[in-house]
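Please find one structure pasted underneath; my questions will follow.
All protein chains but one are shown in place.
For chain A:
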Amino acid sequence: MTDDVTLLRAVHDMYDTMDPPPADLADRVLFTLQLEDLEFELMRLEEALQPAGARGPETASTVTFSAESLTVMVTVSDSGPHRRRIDGWIAPGGALRVELRTPRGVHETQADADGRFAFAEVPSGLVQIMIHPTTGAEVPLHRPVVTPPVQL
């Protein structure tokens, strides 16, 4: 008969084989923890749509993130070798300040009154979108909202 410790070790190894953590999960956690001010709301990934049958350079995928007070739909498409373009749509729409964190620095833009924004020429790697409370925007935010980091 197998003793408890041996059996639990087998259970441990089994889950590590059958349901391992995503290989880059710790990297993504650390990417978020690098933010100096952690007073923000972490958005949840609501749904990830796979590329709809597209192949080659036109491949695009859309993901939706949600926070308590808003959602943001993000479409990523290729804009060149190792380059991506990000189109975002915040709902409800508002001229909010949007930051894109990449391993090589932060890009900043402002959404239009409908909540649409874009970043062209984003290098591949981990990125994270941060939406800030913005004076004059129709959407009242109490604190920044941040998406989990995703691999481009």
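For the reader, a short list of remarks on this structure follows.
Just so it is clear, a contact is a pair of C-beta atoms (placed from the backbone, for glycine too) under 8 Å apart; a residue touches a chain by one contact, two chains touch by 3 or more; residues count from 1.
Everything that follows uses one rule, which is that contacts and distances are computed from a predicted model.
For the chain that is left out, the UniProt protein name among "DNA-directed RNA polymerase sigma-70 factor", "ABC transporter permease", "Membrane protein" or "Chemotaxis protein CheA" is "DNA-directed RNA polymerase sigma-70 factor".
Here one chain is not drawn; of A:T32, A:T62 or A:T134, the residue touching it is A:T32. Residue-level contact of chain A with the missing chain is found at 1-2, 4-22, 25-26, 28-30, 32-33, 38-39, 42, 44-45, 48, 148.
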